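A single protein chain has been removed from this complex, and every other one stays in its place.
Chains here go by letter, A and B, matching the order in which they are written, and residues are numbered from 1 within each.
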Amino acid sequence: MRIKHAVLTLWAALVTLPLLWAFMSSFKTDAEIFDSPWTPPAELRFDNWSRAWDQASIGQYLLNTLIVVGGALALTMLLGALTAYCLARYEFPGNRFIYYLLVAGMLFPVFLALVPLFFVVDNLGLLGTYHGLILVYAAYALPFTVFFLHGFFRSLPGAVAEAAFIDGASHAGVFFKVMLPMARPGMVSVGIFNFLGLWNQYLLPKVLNPDPDHYVLAQGLAELAVSQGYRSDWSGLFAGLVIAILPVLLAYVFFQRQIRAGLTSGALK
Amino acid sequence: MNLTRRGALLSAAAAAASTTLAACATGGGGDNEGAGKGDVSAENPLGVPADAGLEVVIFKGGYGDQYAIDAGTRLKEKHPKVAIDHKGIQGVGEVLQPRFVADSPPDVVDNSGAGRLDLATLVSAGKLKDLTELLDAPAVDDPGKKVRDTLMPGVIEDGTFDGKPLVLNYSSVLWGVWYSKSLFAKHGWTFPKTWEEMLTLNDEIKKAGLAPWTWQGKYPEYLNDPLLSMAAKAGGVEAVKAIDNLEAGAWQQPAVVAAAEAIHQLAVRGHILPGSEGLSHTEAQNAWCKGQVAFIPCGSWLEGEQQQVTPAGFDMVMATVPALTSSDKLPNGAVMAASSESFLVPAKAKNPQGGLEFLRYLFSKQVARGFAESAKALPVVTGATDGLTLTSGLGSVAEAVKAAGPNVFSYKFRTWYAPLSKAVDDATGELATKRINPQQWAERVQKAADAVAKDSSIVKHKR
Partner (left out) sequence: MRHGKYRFLVGALIVPLALYGVFVLSPYLQAFQLAFTNWNGVDSAPEFTGLDNFGRLWSDPLFLAGLRHNGLMLLVVPLAVIAIALALAAATKGTRVYRVVYFFPQLLSVAIIAVLWQFVYTPNSGLLNGALSAVGLDSWRRSWLAEPDLALWCVMIVLIWSSVGFYVVLFSAAMESVPEDIVEAAAIDGAGPVTVFRRITLPLIWESVQVGWIYLGIAALDGFALVQIMTVGPGGPDNSTEVMGLGLYRTAFAFGKFGYASAMGVAIFFLTLSIAVLLLRVTKRERVELA
């Protein structure tokens, strides 16, 4: 029993230490980070944070990211749920084909598609716009969402839907009023995973979002990391990293019960 | 209903996109109505249209982009109606590649930094504008002179392909070995003239409790620079040309193997800070800046890169690599040098005259002077640093330029043959960790060079 807890604590330490260390480092000077990586800072240097915030315009990027990720997440969830539901609960010719076509989208390296994708987006006049980025994000999040929710919708009991049909509900009505609410736990789980993925998305905005005023957080961080490479501003980089991690961490802690609930009630079957 | 209609629209677009699949590479085009040319006058020698837009994309790396902003500001004084769209970015290649394919590029590009576009590819695809018109235009500071006469020797040649000047590099870069003048004064050390002396001094440095050398082990190319410099000094220009021309046995010339042996000795004699092979450039350079190590190999950008962490009174200076033997073919001051920060005007720019005009201001003395001050690097405009009080590092670089005179060399294989470049980096990393010996190093690299020479899919160049 004691050994078990020692192991559990050890893993917890392995998982949290690097995070805490990054947090601590964001308050240190560069010299402190390199000379004594283990010790806490002599004084808390909040100027690292303000430097990261100003220099990398993290405030503006945070706002841009919220707009793009928020929009894309809503769109992905709606379309992903609709698609997964249709593929999971309806028999029709081509069902399996569509399903595998979608799932295959998870297997191809995205950066090969970047140049052709640029032209598609450019030809539609969507380059560098929020809604363009939202549509592309949603399209690339679709395969995982459908894959995840497909099993979820299959596992839902059919009786409730049957009853609703008998009561005269339409197909759309059954989906929105009956099945979607029942799928809520799964929706929350996949929503969180999509949020994480979209939040950290880097390659797509790099090519499709060239205007620095529209930069998302990942682009701002990359800029910080590159200039770090030239100017050796590690403390600023750590501050930027922590700023980028915090919203995600908060969202997770806030939603973690729902994630677990979503995974428990039959997802991934 | 509404949703469905939009869906239909999108799938029509998809169909359209997929029928022009192969045409993706030729896509765009067409709508490229340029701003054309305005009236040419003494005030406006390049005929910049009065109120066109001007899109400037600058690599914002070690040198920042203030100097390009300055150039824009000065251009705007002359052409108040030109709307300048300045973008300082990283990853120039990823951002601009599709725009070059689509023939809707910006008007001026600083194609530099990691992830820049391959210059040889841009040239062979005819994507760049001939800069002759700019070179023959009057200089901003002295209208009696042409722009071409205000640049350091070699700069125009560096950017000339098949007789056409297509690229102008902004900064002059030298490679050498750096040390702290104050640290050396404290211990009474002087920078060695030959590699033999270097190894002797290293033993002395070790006794003083310092590590003699470190290097940016995560990026092995940093150690290639002293190795290849010594090879060039010992073997002369012929040795360099043999390597660049992929001649049989070029990497097994005695001078080249001897240079590899010299670097190998650092490792064999324990002159390298333990762990260097796993350090990033930042970590290695910081260890050096903290006085834990005496020497570090690097290009002339080091001072600017380290300015935030360099302690006061450190006084870093760059020295040219010591002579390999007493019978080197090049004199001791000979130095590996090239120019960097490649500025170009795309052939399909919307406002090409504006792009040229921007470069005319960029290569003016005043802007170049600001570059020397803010970026701590040497601009290629002659006399730009005259009268400036140079920092110790930049001063030593300027002196090295003077001392070298005509004895300046550079290797081309790095830009010409990236796969060979990688093979050399890998081999040198192994050499510096004693996992291979100099003979094995030369064999490996020669094999890679032969493979490139045989590969018909790689375009060959000659010098």
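As a working rule, a residue touches a chain if its C-beta (ideal position, glycine included) is under 8 Å from a C-beta of that chain, and two chains touch if they have at least 3 such contacts.
Because the structure is predicted, anything quoted here is derived from the model rather than measured.
Looking at the complete complex, one finds that the omitted chain is in touch with A, B. The missing chain, though absent from the display, is touched by one residue of A:Gly105, A:Gly191 or A:Gly236; that residue is A:Gly105. Listed residues A:Leu62, A:Cys86 or A:Met182: the one in touch with the omitted chain is A:Cys86.
When the full complex is taken into account, the listed residue touching the unshown chain is A:Ile259, out of A:Ala52, A:Val69 or A:Ile259. Residues of subunit B in contact with the chain left out of this view: 3-4, 6-8, 10-11, 13-14, 17-18, 21-22, 24-26, 93-94, 97, 100-101, 103, 115, 117-118, 120-122, 124-125, 127, 217-220, 273-275, 277-280, 283, 287, 418-419, 422, 425-426, 429-430, 433, 435, 457. Subunit A residues in contact with the hidden partner, per the touch definition given at the top, are 4, 7-8, 11-12, 14-19, 21-22, 34-35, 37-38, 79-80, 82-83, 85-86, 90, 92, 98, 101-102, 104-109, 111-117, 120-121, 124, 135-136, 138-140, 142-143, 165, 170-172, 175, 196, 199-200, 202, 218, 221-222, 225, 237, 241, 244-245, 248-249, 252-253, 256, 259-260, 263-266, 268-269.
The rule we apply is simple: only the chains that are shown with their structure count from here on.
Interface of subunit A with subunit B (complex): residues 30-31, 34-35, 114-116, 118-120, 122-124, 206-207, 210-212, 222-223, 226-234.
Within the complex formed with subunit A, the residues of subunit B that make contact are 13, 17, 24, 27-28, 60-62, 87-91, 94-95, 97-98, 101-102, 113-114, 281-283, 285-287, 290, 304-309.
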